[in-house]
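Every protein chain of the complex appears in place save one, which is left out.
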Amino acid sequence: MLGLPEASANAAQADLLIGGLVAVSAAALALVFGLMLYYVIRYRHDSPVDRGKIAERTFGFEMAWTTGTLLIFFGLFIWGAVIYVQLYRPPSDTLKVYIVAKQWMWKVEHAGGQREIDTLHVPVNKPIELVMTSQDVIHDFFVPAFRLKRDVLPGQYETLWFRPDEIGTYHLFCSQLCGAGHAAMIGSVVVMSDPAYASWLAQNGASGTLAQQGQELFIRYGCSGCHGGHGTVRAPSLIGLYGSPVPLSDGSTVVADDRYIRDSILQPEQQIVASYAPMMPSFKGVIGEDDLLRLVAYIESLGAEKQP
Amino acid sequence: MAEEIAPHLHFQYADTGHQEETAIAGMWLFLATEVLFFGGLLLGWMVSRHWQQAGFDAGGRETVLWIGTTNLVVLITSSFVYSAGLGFIEADQPRRLVQCCAVTIGLGTIFLALKLYEWHIDLSEHLFPAGPFKLHGSEADGARLFWSFYFVATGLHALHLTVGLGVLCWVIREARKGAYSAAWHTPVEVVGLYWSFVDIVWIVLYPMIYLVGRGT
Amino acid sequence: MSRVHRQLLYGWLGLLALVAIEFGASILPLPRGLRPALMLPALAMVAVVGVAFMRAKRGPSIVRVFAFAGLFWLTILLGLGMMDPLTRAVYTVQSTELP
Partner (left out) sequence: MSQTATVNERAAPAHERPSYLFDGVTLKSWLLTTDHKRIAVLYMISITIFFFIGGSAAALIRYNLIVPEGMIPSAETYNRLFTMHGVIMVWFFLVPSIPVTIGNFVLPLMIGARDLAFPKINLLSWYLFILGGAVALYALFVGGADTGWTFYAPYSTNYAQGNVVLLVTGIFISGFSSIATGLNFIVSIHRLRAPGMTWYRMPIFLWSLYSTSVIYVLATPVLAITLLLVAFERVFHVGVFDPRIGGDPILFQHMFWFYSHPAVYIMILPGLGVVSEVIPVFARKELFGYKFIAWSSVAIAVIGFFVWGHHMFVSGQSLYASIVFSLLSYFVAVPSAIKVFNWLGTLHKGYIRFDAPMLYALGFIGLFVMGGLTGLFLAALAADVDLHDTYFVIAHFHYIMVGGMVSAYFAALHFWWPKMSGRMYPEMIARAAALLMFVGFNLTFFPQFILGYLGMPRRYHSYPPEFQVLNVLSSAGASILAAAYLMPLVYLVWSLLYGERAPANPWNAKGLEWETPSPPFTANFAITPVVTDGRYNYPKPETSEAHG
């Protein structure tokens, strides 16, 4: 609508919803303004029109419009919720891109190790999943063309997925007040055709993929001392860990996702794997957000090794 | 003229009973706002403990249990004594009211003195969440959260208590001037409500600060 | 001793008993998730103070309405406020892939 491109599947759905809301609103506005104008003209004080009998009992009217609005509102709620839930249900084959926000820039890291700032290159018609965190305050990743935004919080990962379906360059805004450079924290999302994306990746080739860089860090930070190799005793092996359920010492089970791995590096005592002693030190303040992403990517790649 | 019959009656009230009940209702409503004020802290406690349970409880284990418990008993007793004083003025015994007020002030001062001593211990053990901190390692973060909560909560409670002590001093002064009688003692009752509420706050804070974190 | 003062005394003794119960229960090795149950004696103590010392059952009925309002809104604050933290971790990214 209004010349704003609908560059993702979600955008079309959101536009439909907004269109529906506009229609409901227009109808309600027409009703209210229409009746109001009609009444104030017809029943102005010096108008001789016969008022007739005035409704004494109002209960029926009240029930009618209360029920009517409730039903319409409930329908709108369901409509909005159904689309919203999809935003939390990414497909399993997403292409992951890691984003670190800081005052006032977007640092983007691709799985292949390519890095860029304030620009995000993605292939068209592929589900993209952003794993985002902030180094300082709360930012917000907002792409109007996708009708999507999500706050980017310090201290935890937020994820956001979308499937761009139109090639082009779109605005990326920070939409959560983050300081003097808030309005300057803008960039662009470049949706490219597959071949163009492949050649972009090749041209911006980095020193190893994100996972490979993570592997170096895995050794440098001493993680491999306990978690390295197969069948280690002191610490659980990380091979095949990613995406699988982990039994914890308190009897519960969590799925080892990005957030879990990040938390386990920073706050190892919070979720102790069953039958292991809580002996791992915290790496909080030791490993920066950039390197954390690499480690997570490396551990994810270990998970992929096991699965055929 | 109404003014001469009942010197404390404001002109918008029908009689002193009407005015007294209104004042009491007003104080209860004020206490309802105080419930929400401390309710925000309670939510902060619940959420912080939810995210950082181990560290939060580890922080709680560092509190000085004996002072907290003694203070609980002291404050409960003070509330009891003050209520007894209210009973005395209703029986037209202003001297007894003055005595009860004095004991209440004494108990409140003991609470405050113990609290100050406890803060002194806390600070000298580096339990203030900012700066160098007593706990290290993985539990330090949650413990810092606990101690942030602790200082805000106990500080606000102590502030309420100090205000209460000031008001009690005013009551005792008025009572000694013979301002209160069985017929009219609205301020005594209203102040009693406030003092009991200060007691209630400590009753709720006590397990949150001193008990929940222990024994794990 | 007057009836008023006798009732106050009972209230005070009841409170001391509750303090003892609460303190005693805290020594038990309760699991971490159950420790907040130590708040229950405190709630009983609040009720005793309210009734015995603050005379919540006497006085105009509006007093009880105000007290109820305070507690009701506190429940809203805590209940809806905890709804998010209690459910936030459940919907992590990969949870759909649970076997």
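A few remarks follow.
In order of appearance the chains are A, B and C, and numbering begins at 1 in each one.
FYI, contacts are C-beta pairs under 8 Å (C-beta built on N, C-alpha and C of every residue); 3 or more make two chains touch, one makes a residue touch a chain.
As the structure is a computational prediction, the values presented were derived from the model and not from experiment.
In the whole complex the chain that is left out makes contact with A, B, C.
Interface note for the absent chain: among A:Ile117, A:Ala184 or A:Ile219, the touching residue is A:Ala184. Of the options C:Ala25, C:Ala44 or C:Leu77, the residue whose C-beta touches the omitted chain is C:Leu77. Mapped onto chain C, the footprint of the missing chain covers residues 62, 69-70, 73, 76-77, 80-81, 83-91. In the full complex, chain A contacts the hidden chain through residues 1-4, 10, 13-14, 17-18, 21, 24-25, 28-29, 32-33, 35-36, 39-40, 43-46, 51-52, 54-55, 58, 61-62, 65-66, 69-70, 73-74, 76-77, 79-85, 87-88, 103, 136-138, 140, 142, 144-145, 147-151, 153-156, 158, 171, 173-184, 186, 267.
One chain of the complex is left out; on chain B, the residues touching it are 2, 9-15, 18, 21-23, 25-26, 29-30, 32-41, 43-44, 47-48, 51-52, 55, 128-130, 140-142, 144-145, 148-149, 151-152, 156.
Just so we're on the same page, only the chains that are shown with their structure count from here on.
Of all chains, the one whose Cα centroid sits at the greatest distance from that of chain C is A.
Chain B and chain C have centres, each the mean of its CA atoms, that are 16 Å apart.
Per-chain CA centroids place chain A at a distance of 45 Å from chain B. Counting partner chains per residue, chain B shows two or more touched chains at residues 53. Within chain C, not a single residue touches two or more of the remaining chains.
For chain B in complex with chain C, the touching residues are 21, 24-25, 28-29, 31-36, 39-40, 42-43, 46-47, 50-51, 53, 57, 69, 72-73, 76-77, 79-80, 82-84, 87, 90-91, 192-193, 196-197, 199-200, 203-204, 206-208, 210-216.
Chain A makes touch with chain B in their complex at residues 267-270, 278, 281-282, 284.
Interface residues of chain B, counted against chain A in their complex, comprise 52-55, 137-139, 141.
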